[in-house]
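Below you'll find the structure I mean.
Excluded from the complex is one protein chain; the other protein chains are retained at their positions.
Let's turn to subunit A:
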């Protein structure tokens, strides 16, 4: 399947990034200078020197032989789509459909899906039996509910499928420019595209299908493609057309363009393509470099021309997508067992009945002359009454989730979507979250945040954690003061805490904001920077104030490095002064923007010259703060590229004075190693800043420079050029060596910190989730450093955490010996485990960081268990450099190994496997690309909504569904058993006490509305409280509401109720008269009375379960009871042959009897008494979490401030048990600071 393909690609991809350094400019030289081109346009291909450009040498000779063979038989007539209308070249239109059903298949398939469910099948069985003449109930009364229930479920399926259809429609109706005739391009809908069509795709558009690249806006026929939707990688990939088709770069050229492509048949391998192009009587081999895949996007290229090769369902992207498996929640799976249990109870009952019946038949019944020949064998009744109102409830729940305004993203105008409603309650049982990084936690956008120049840190000194910690300590102090009673000492902060306390107890919506005040600092949402990519505030540097700083030289050099040492280029913007930049990595863009803000604007780049618009502090002061702005040209002599092994990048430039500088930026450790002795002035201070930045999760780069003597440069340059021109495997090594020669004796300038910008609210969300006891694993394709940075930024990691790193050493990796690698990993795991055992007692949490290669080994058979054991014991786990396949694999393993409910969240196509594998898959819909969303069960516009989705809605839904299911069980046991008891009194003949329609109405109308109200609207605590006490969420993972003991308890409760109802009725109403006029109860009146008792009992029972009464609950519960009387009256008013046993039963017979009403009262009270006593005992002596919080919330409302203090304190106490998350970090910090403080006092 696709996974193999993805995997194999991934290995390649890794290789390619490692070799970035090697990709040099030669390739580009092909570009002939004769072609017309705008002046000043830079060769993009030169700047974006990606390693996958080792193209021209690629000769897929062996593969070419295959063409025309089976599996490689596709023929495409380019620009002649009409030839594909007839066989054998008839290929599908570019129409895609992801719907499960169509109009024709809907009925059979949906029915099949329905009856795969145990409950429905059981129902069906009952209905089929009812068709046999033996059954006691009328056919309609069994079939109607079945049709009702199945109908609702099918309706739900249909609605969900309809949404999928609409989504498809949207995609299918996008337009693209397609060639009509004579070089004219017209808009065409995606779905109308045919194989052979020539299309023109503009910048930032998606490719409508798999295209063969013919030419691009670049004269050398390259284009840049973003494949985030396919593999989740955010870096751009380069595609390159054949040289022979380069000339086709104008609309007019296509008037007479004709070519034939012979290639492989449609397949799901994203990274292979075999084919050849017959163009102008020549055959040219094609490679994946010419194939533009559907769902990827054209970037940084104005337009491309391409021919549709695969369309619609033949495209590789569509072939790759798997139908999302239908998932079922734990509760639902358990419900199957309950149904089995009930079914076996039923069988037992039936067995008893039939045995009894046959025994009686043998011995006694012959004598019952009034029955005449009682020789037919009777099948005892089947109480077909387990209804699946659940589906309806779940759909309504999903609707409410979708409608929640708290989870509405104003920016994207998107809200949460529950795409399948089956899993609502599963949301309340999640124990482990597996999260993707890019696009999920981060926005894939860098911001310049802080810098340290010449040993002085700019942009704020303290870390967020410090701030929050000091604030918290302050608050603690105040709270303490208060409890002592020194309330006369009123300080301002006291007032603040007091104020928030009041609000918290009132439970108003602002509580959230106030209670989280400490944390909200962390979110930079309010202080959103105006300039994208620049979030730096320090008056010492901004607004040209830096010119007054003492270390002016360092500062100017620092900015120069920032402005020159990169591979980006500027793009003209609408605004006059400011430029936008495009660069290989978002970091560089951030640096360029920052330098622009500091008035070192990088404005032009040609092949060899870079122009800066500099602000000249040495120049004359024209006016106050108006200095001369000068343009400076720097000659770019060499560019030593960044690579993952070098971890640094340098440029060698000479300024107008001919002075040669080497400007270098890179990872701090690397730079520090290469400093000159006189360049270490600021090393110490900088190191301190570095660690601060790192703790905040910023990505840091150190900047340094050196002045190179002309002679030295000449000497070095010859060596370097020689290395560059070397062809062969050792080339890379030579280049690296050459670079080393000059990148030494550097002078440290400082470090810059950029933030991989987290999405809004991510740290708070993770904090809350951690408090709710959830484990969060980060699975990312990024490199380790990035992953760790993000770990810090999200508070998944912190400084005092014990980190275990699992990775393969270089030798092992290169040797590629599985056994050695395995041993190495095993060794590492064992060591870590040892450490863990030793330090178990200490509070320090553990973190595990593992990279993809090590991962692959760790997931092999024998190492797997030990690895998972270690991983599960760590507070946070970060997996970097993992492939999509590994993501899916780890998800499955964790799910299987721990048996816990897992939730996977991601945004890209690379997360699809993980999303489908996890118990719940969540897709982020904020970004473009729908694959993850399509595969997901829930889609969120932003990660932060996960908090509310899980902690509020998950908690509610879990409670609701489990309460509801238990109530179902209870209700049907209570009702069904009365039928059985009556059997005992009818010599097992199968006669039913109630009228058929009573029984039908039971689940359909008379008891269903309260259940729906319970399932949709029940709240044990309000959403605010859920969020304030995330620990409440633990009820779900611990499954307190749906334990077997509970289930059995409810069944027993049902048994008791049924016994009370039945026995009380028959003993009270028989045999003497029940009315003053001497009438006795017959089967119809006894049935109606008993049934009344049941309706009352089950409806009052649900009133006891419900803890949240809105008018809807009241209406449904009391309305249901009223409905029964109305039903009885109306039904009884029908002519006798229609109304059967109910004829005039209420009006004439039971209604006027006082005993009827009194029996109802007595029976209801008695049958509810056991449950009532149970909850009273439970509440009084063994209360559950939600009980206490309910009490705290609703009983202390009116009380004074002391209780408000307790409210807050409890809220804080509830947070203490976690180990990850921002709050935990703050706590840890406080502990450290306190110990330091206490030590100091001792010392004093």
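Following the convention adopted for this analysis, a contact is a pair of C-beta atoms (placed from the backbone, for glycine too) under 8 Å apart; a residue touches a chain by one contact, two chains touch by 3 or more; residues count from 1.
Just so it is clear, contacts and distances are computed from a predicted model.
Missing chain, UniProt name, options "DDB1- and CUL4-associated factor 13", "ALA-interacting subunit", "Protein cornichon homolog 4 isoform X1" or "tRNA-guanosine(34) queuine transglycosylase": which is it?
"ALA-interacting subunit"
Check the options A:85, A:174, A:403 or A:860 and report the residue that touches the missing chain.
Of these options, the touching residue for the absent chain is A:403.
Out of A:352, A:872 or A:1064, point to the residue that touches the absent chain in the complete complex.
Once the missing chain is taken into account, the touching residue is A:1064.
For a quick check of understanding: of A:147, A:166, A:571 or A:1080, which residue touches the chain that isn't displayed?
A:1080
Of the residues A:75, A:1031 or A:1098, which one touches the chain left out of the display?
A:1031
Taking the full complex into account, what residues of subunit A touch the chain not shown?
136, 364, 367-374, 376, 378, 399-400, 403-406, 408, 413, 415, 956, 982, 985-987, 989-991, 993, 1017, 1019, 1023, 1031, 1034, 1064, 1066-1068, 1070-1084, 1086-1087, 1107-1113, 1135-1137, 1143-1144, 1148-1149, 1153-1155, 1158-1159, 1162, 1165-1166, 1169, 1172-1173, 1175-1176, 1179-1181, 1183, 1185, 1188-1192, 1194-1196, 1206, 1210, 1213-1214, 1216-1217
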